[in-house]
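Only one protein chain is missing from this complex, and each of the others stays in its spot.
Right after this comes chain A.
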Amino acid sequence: MSPKPILSAFRQALGESWAGGAGALLPLGFFAGAAVLVPLGIGTEPGMLRAVGPGILWVSLALSSLVTLERIFQADVEDGALDLWLQAGAPVSAIAAAKTFAHWLTAGLPLALMSPVLALMFQAQAGIGLLTGALIYGIGGLAFFFWGGVGAALSATVRRGGLLIALIALPLYVPTAIFGSMAMRGAALGDTAPLLLAASTLFALAAAPFAMAAALRLAAD
């Protein structure tokens, strides 16, 4: 099978999520907005903010992934692109993975890159740990996007599927959230928690595309 439909789906998803949402600004704005609501809600005591900051960023990252994924496959169902892929015998799992990866590139990676700034606002120590943290958020975000993609593919034919995606995907986010926040507490890359986080992300990368493909075949019927 030629890689052409995969590449074109990737490029199209990249363009869509970049152009359709004011570039990376919209997800970044949502991420930052969700995060800065927290000090307003729980108070501004520096020690407490330092303790909860990494966790707040995980929650904001999970919410941002859910918000941006809602329409990832709906357009393909509506405009017939999905039917064309299936007719042409294109590898739907690879296409779904490419699209999800494109969404992570435009809406997940920028958040990870911005996490050091938010971490500083949450009173984290400046230093190399912030960059390690960005890497950890990037790896964990990838798992969020792939499991969220399964929820998005399952609810591709459901009108207003956003809440459904959240309910489906949140239990699948648990290992990433746990390993991720443990990794942020350790914050040295060779420790167990970052390795477990990377392993669970690899598991998501391996398993989620097939679930997405099965769900998309269902959506095309």
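Just so it is clear, a contact is a pair of C-beta atoms (placed from the backbone, for glycine too) under 8 Å apart; a residue touches a chain by one contact, two chains touch by 3 or more; residues count from 1.
One rule holds for everything that comes next: contacts and distances are computed from a predicted model.
Student: Which listed name, "Extracellular solute-binding protein", "Aspartyl/glutamyl-tRNA(Asn/Gln) amidotransferase subunit C", "Heme exporter protein C" or "Branched-chain amino acid ABC transporter permease", is the one UniProt assigns to the chain that has been left out?
Tutor: "Heme exporter protein C"
Student: Quick one: which of A:105, A:154, A:184 or A:198 touches the chain that's been left out?
Tutor: Touching the chain that is not displayed is residue A:154.
Student: Which residue from A:94, A:135 or A:214 sits in contact with the chain not drawn here?
Tutor: Only one listed residue reaches the unshown chain, and that is A:214.
Student: Identify the residue among A:113, A:135, A:178 or A:205 that touches the chain left out of the display.
Tutor: Once the missing chain is taken into account, the touching residue is A:178.
Student: Since one chain has been left out of the picture, which residues of chain A touch it in the full complex?
Tutor: Touching the chain left out of view, chain A contributes residues 150, 154-155, 157-158, 161, 164, 167-168, 170-172, 174-175, 178-179, 182, 196, 200, 203, 207-208, 211, 214-215, 218, 221.
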